[in-house]
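For this depiction, one protein chain was excluded, whereas all remaining protein chains were kept in their positions.
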Amino acid sequence: MKYFIRKFLILILTVFLISLMTFVAFHVIPGDPARLILGTSASEEAVEALREKLGTNMPLTVQYRNWISGFLRGDFGTSIKYRMPVASLMHDRIPVTTLLGVMSLVLILLIGIPLGIFSARVRNTPGEHVLNFINILGISFPNFFLSIIFIWIFGLTLHWFTPGRYISFDRDWAGCLRFMFWPALSVAIPQTAVLVKYVRTAMLEQLREDYVRTARGKGVGETAILYVHVFKNAIVAVVPLIGMIIASVLSGSIIIEQVYGIPGIGKLLISSVTSRDFPLTQTLVVYIAVIIVVINFLVDIVIQIIDPRIRLSDRS
Amino acid sequence: MKETLLNVKHLTLGVTERDGSVNKAVDDISFEVRKGEILGIVGESGCGKSLTVMTLMGLMKDDVFVMDGQILFGQDDLVRVTPERRRQINGNELSIIYQEPMTSLNPLIKIGRQVGEPLRLHRKDLSDAEIDRMVLELLTEVGIQNPGQIMKSYPHQLSGGMRQRVMIAMASICRPRILVADEPTTALDVTTQAHVLSLLKRVNEEFGTTILFISHDLGVINRICDRVLIMYAGKIVERGRTRDILNHPAHQYTKGLIRSIPTRDQKGKDLICIPGRVPSTMDPREPCPFAPRCGHTMEVCRQTFPECRELAKDHIVYCHMFD
Amino acid sequence: MKKRFAAAVLAVLMTASLTACGGKSAGSSDAAAGTGEGGTFIYGLSTEINNFDPFTSTTADAKSIYYNIYEGLVKVNEDGSEFLPAVASEVTRDSDSAYTFTLRDGVKFHNGQDVTMEDVTYSIDLAIKSKINGFDNIKDYSVDGNKITINLNTPDIGFLAYMVQAIVPAGSDDNGELALQPVGTGPYAFSDYEVQDHVTLVKNNDYWGEPAHLDEVEVRFLADQTELLTAFQAGSIDGFSAYGGIVSQLEEGTYNPYYSNSNAVQVLALNNAVKPFDDVRVRQAVAYAVDADEVNELVNYGHAVIVGTPVIPGLARYCNTETADDYAVDTAKAKTLLEEAGYKDGFSFTVKVPSVYPVHVDSAQVMVNQLAKAGITMNIEQVDWATWLDSVYTNRDYEATIISLDGATAYPAAYLSRYQSDAGNNFINYKSDAFDAKYKEATTATDEDVQTGLFMEAQQILSDECCSVFIEDISTVRVWAPSFEGCADSPLYAIDFASVSKVQ
Amino acid sequence: MDNTKPAGEDILRVEHVSNYYSDNGLGILRNRKRSQVLQDVSLTIGKDEFFGLVGESGCGKSTLGNAILGLIPYEGKITVAGLEHGRVSRKEFTRHIQAVFQDPLSAMNPRRTIGDTMKEPLMAHGIGTPKEQEAAVRAMLETVGLDASYADRYPRELSGGQRQRVCIGAALMLEPELIIADEAISALDVSVGSQILNLFRTIDVERDFSMLFISHNLNVVYYLCDRIAVMYKGSIVEMGTADAVYNDPMHPYTRLLLSAIPDYASEDDGDRALLERFRPPVEGACAFYHRCPHATDKCKKVPELRNKAYRGEEEHLVRCFYL
Partner (left out) sequence: MKKGTIEFRIGFILTGIILFLAILSVFYTPYDINAMDKTARQLAPSLQHLFGTDNYGRDIFSRAITGSRFTLLVALSTVGSCTVIASALGLISGYLGGPVDEIIMRLIDAVSSFPDILIALIVVTILSYGKYTIVIALCVTFVPSFTRIVRTATLQFKNAEFVRNLRVFGVSDLRILLVHIFPNTFPLLLSTIVIGLSNAILAEAAMSYLGLGIQPPTPSWGRMLQESQAIIYNAPWAAIAPGIMIVMTIMGLNSIGEGIRKRYLA
């Protein structure tokens, strides 16, 4: 139990560290939100009046302290740019990114893991080299290049989806899924290829272990060896990578949301950073940090559940 | 003459080295395993004893392959048996236990399920309850105090000795005709080793399971084996009843092995040990591999591998000194 | 004399908007064909509107949408020739510094309330408090039944231009609700808004004036003009506005274009306080090296008006068009000037360009080649908009930059005031007593013709001293899908959705 | 009873050493689970004396070795050649004590040549110029029976036996007064192991150094060492001259160990009754209580090491009430 308390404290520390880094970042990056809203033609006095109204005239340290005290009470402050509570902004954005994340995750896991196991199964056969080649090809396609190609082929020429028209889930869920499939695919292809490579390597490593030889000595068939004996051990090695993939898709892929025009966390982060919206950026950064840190925490727990050897004894 | 269970004829095994070249790890060995006996195979590391038994079980690593020879077992030739047939034999008619108890069990599966797995594979007629009962019974027989609790625990929670007992249970649950034991006690403490050896003897006597026992320790061989083969650098140099071999060793290598064991009366004196070192598969080999270290090498030893000479009943040696 | 002056001002505006809204390539005359009623029009915007508070958000794109929701006491007519009475039914100019407006009766806000004098005073007070341009000149106002008279501190013949400022219900912005729940009197009412995604306007059926054609207008926010183009090609938006470079990617005949000036002058601003740009000969050398026509051709496919002065060509009366070819491209002259200034083998400098405006970044790339011919090496450095506003515009920490400068109101002073030596927004650090004197003389002139001549001379000084390199007023092209037509333009950079309709 | 001889000519003095293995977690919150390994161990090794330390795995013999080398924390006092731990810098301490470990393969950095590895101790202590160091290395290789040209070879090119010779050579470079040999020949084949035993004897003739020889094999320890101590569960149960402990074992555990070692020469069918009787363990009793065939109620307390030698003979300590 002590292990979990210690881990939990470290989580809090890490998240606070990240929030501090954002504060420092805002100290360093130039840019005044009020001037940003009013543009070049507004007079200096008008900008000062707006600063007054928005409360950005206070020194950043005061703003940060207010944000923290608010954060602890569950009030994430008001967005400077959008003049609405950050909470409601997040409330609309998180489902969008999560939907995209979940869709790409489904693709990654449903294709990645079976393909990984299969490519371990066809080791030392010509099939292995073919699969390897396709796999490396998958890794080499950057997701934004894929997006451009998808928009060009499936969007503009074949009209399988209309780029630039994001359909929100509650308005038309079928249309939304049809639209979101393509960004999900652009995110999924490179990540799936990485997962296949990791699963394959983990499986091959486990196949060299002694207990596989024992299983064969008992007359266990190749399939059973792969799926019963080896898979469980291999997954223990792959879970941390899966954790990393989940964290990255859930925290929103900035470029994919930008290219496809999806109003998610990633796109909001860009606009909040470029418009120096301090409370919004802080909340977004902390939200992303919490996701990553929580998922790493879950990864630890999952590993302990699967692998009794590590249970509760501290794994250095 | 007891009935022959397994007959190895002119078995030759090749190994592909890192640079792609192929060498003979085992060179034209023939021997037979008789029903009910415990046959020992003795030799130092690199003599090919493990490779031979692995080939017998079809568990060779990717870089080892059979160049020539047969292994007749019942009506099957284990060298050319089909994978399906191999799966029926392994665990049912042939089974194996290994040297490293630490890594031979799947760390993430409970002991009960692993021990019961051969039954699930080869005895489809048994229900799960029956299988668990048989596992419980067998674990008690192999000397495990709290079998019920052990069945639910994981390998890392057991001591080395206990794990080896579990391996023996697992290997003998289907009452195989031959149990291969590849240096089962080398990694154990001497007291635990004593227990495991007596357990193996009991398995041999009570279940009538023929045992093929691999070791590099002549003391253990003497303790448990009826007959023994001495192997050196991929060849059998001497074969016979254990007592005959140990009391009247014929081949120079066997003599050297025995002399290099420190005993009570050699204290204070230098041991007479075999000079040089065991050749690896890549080193060039003379026809009689022991020639360079033999001390009694004759011209003929460098030309041909000696014929098989029978010194006494069931005691043969391959050495030109007896031509 | 005064009346003639007002007529002159309006005449100017009219010619400006006429040229602005010039011939459609489709060649059909703009006599409205049988305009279809109803339907939904999806308009794409390459930036996002983040709030609808007319008193604080004055970005160009935001204003183009407010135009349809809010209305001021007066409204500039379709071609900007005069300020028609809007919420006010009648406007009388008692003197140069006193105007009286009579409140039109029967005008309703979108929330159904009648517009009362109390709302008008509330709106004026709010404008003053928010320091909106022009309202600081109001001394006081007096209300008499449904008439209100506004007295100014200093006489201002162009004051009506400021009275387009929105009239909002009293108390509607006490704690900032206007930002998200705009209520006005315009032809369209606010319906719903999704941050970073879209805002929907619906037809105001009991609008006091001529009702709009379309039932609903959805304004979708996209990342940049490239996405607008892709969305239009994919058919997910019915219309958008972009620069010539983007629009010319579309095949002929698949769209209805409406060309107009963007009413802002693209300038290669040179920081006069920084060596070597403190030497006028170096600035002139750069001016001679830059070939505005080639920039226009390459970046905007020819859709821009070459200028030599900060005043937009839209204000034809005041725009000194001769300056356009003062610095026609002459690389040899540029080299000689450099030699005189002591830079025989040229020099190098960095131009900071806001990355959010691809048109400026591309123009910079064109100029790199041009300047290289004169031995001048220009390095491009992209900065994000917030950094540009802060380090370039406010702190003047730059050597050169490229930006389009617009004016707050359709009046020459708005475009020239920044070049006064002591002006707060004189970010190019241009100091010239001659210009200061000429500018002061012009703004205090009382005779229109005299004032126009003075403004012209002021611009000539700027050109002679080559304070910066004024390049072009890039046209913005409004592109409608073939099934829509109609585009009433106005010098206030507004998009009047009321004038858009479905083709029968 | 203080069983250590006067300081005089002792090379190693271990006095009341105990240590605790705490499964300390990382970072701030330590969940200290203190399990005791060494329990109040005391022994001394004289000049040029080979001292054998024997016991099964987990009895703490290697832990004691590491403690003496200063690699792990412990309570109690250890003095090597008059230098006490902690009072002198670690580096200075290593000048007088070196070690040879079990697995020769992982004992050397695979990416460095044999010569480089053997020069490390000289360089660490700044002894001799590079040329002199080179010469010293070549000489040492000859001493341990290897050709000087091996200095430029890499560890992976050598056999197990050859690598162990290099390790011994490296340990002797600084001419330490004491060498700790922890299972030095356990990983080697018997024939190769015997060569190493001979090597130890020949080196012992040329230069005088003491050795603490740790092993689980009582025969090897008897053959090589002058005095022997038998360890069980962290404490010494019997200590005396090699002959006394080997030929006249008193502690039941020592007798059990001797009986369990399989002997190649014994005639009987090898199934001697093991001198062992299991009973439920009792808290605070003698460590061997739960396996001792002669355990009585007296044994429910921890016995003291007492000298049981006949008058006039060398000291022979036993920790048992039964005798």
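All chains are identified by letter, namely A, B, C and D, in their written order; residue positions are counted from 1 within each chain.
As a working rule, contacts are C-beta pairs under 8 Å (C-beta built on N, C-alpha and C of every residue); 3 or more make two chains touch, one makes a residue touch a chain.
From a predicted model like this one, the values you see are computed outputs, not experimental measurements.
Undergrad: Among the chains in view, which touch the chain not shown?
TA: Counted over the whole complex, the chain not pictured touches A, B, C, D.
Undergrad: Where the complex has a chain not shown, which of C:82, C:238 or C:362 is the residue touching it?
TA: Only one listed residue reaches the unshown chain, and that is C:362.
Undergrad: Out of D:38, D:80, D:99 or D:114, which touches the unshown chain?
TA: Candidates D:38, D:80, D:99 or D:114; residue touching the omitted chain: D:99.
Undergrad: Using the document's definition of touch, tell me which of A:34, A:105, A:180 or A:285 contacts the absent chain.
TA: Looking across A:34, A:105, A:180 or A:285, the contact with the absent chain belongs to A:285.
Undergrad: Taking the full complex into account, find the residue in A:151, A:212, A:236 or A:249 that is in contact with the omitted chain.
TA: Here the residue in touch with the unshown chain is A:151.
Undergrad: Would you write out the residues of subunit C that touch the absent chain, in ascending order?
TA: The missing chain touches subunit C at positions 225-226, 229-230, 233, 245-246, 249, 297-298, 355, 361-362, 364-366, 368-369, 379-384, 387.
Undergrad: If the missing chain were put back, which residues of subunit D would it touch?
TA: Residues of subunit D in contact with the hidden chain: 26-27, 69, 71, 90-91, 94-95, 97-99, 101, 103, 106-112, 120-121, 123-125, 167, 170, 174.
Undergrad: Given the full complex, what residues of subunit B touch the hidden partner chain?
TA: Its contact residues with the unshown chain are 18-20.
The criterion applied here is as follows: only the chains that are shown with their structure count from here on.
Undergrad: If I drop subunit A from the contact graph, what connected components are left?
TA: When subunit A drops out of the picture, the chain contacts leave these groups behind: B, D | C.
Undergrad: Can you name the chain whose C-alpha mean lies closest to the mean of all the C-alpha atoms?
TA: A
Undergrad: Using mean CA coordinates as chain centres, what's the gap between subunit A and subunit D in Å?
TA: Computed value for the inter-centroid distance: 55 Å.
Undergrad: Indicate the whole-number Å distance between the mean C-alpha point of subunit A and the mean C-alpha point of subunit B.
TA: Here subunit A and subunit B have centroids separated by 54 Å.
Undergrad: With touch defined as at the start, can you tell me which subunit B residues reach subunit A in the complex?
TA: Touching subunit A: residues 57-59, 62, 83, 86-92, 95-96, 98, 100, 103-109, 117-118, 121-122, 154, 156-157, 167, 170-171 of subunit B.
Undergrad: Provide the residue numbers of subunit C that touch subunit A in the complex, in ascending order.
TA: Per the touch definition, subunit C meets subunit A at residues 44, 48, 50-51, 53, 56-60, 129-133, 176, 179-180, 194-197, 220, 222-223, 227-228, 230-231, 233-237, 356, 384-387, 389-391, 393-395, 403, 405-408, 414, 424-425.
Undergrad: Note which residues of subunit A are touching subunit C in the complex, please.
TA: Interface residues on subunit A, with respect to subunit C: 29-33, 35-46, 49-50, 53, 81-84, 89, 92-93, 151, 155-156, 159, 162-166, 168, 258-259, 261, 263, 267-268, 271, 274-276.
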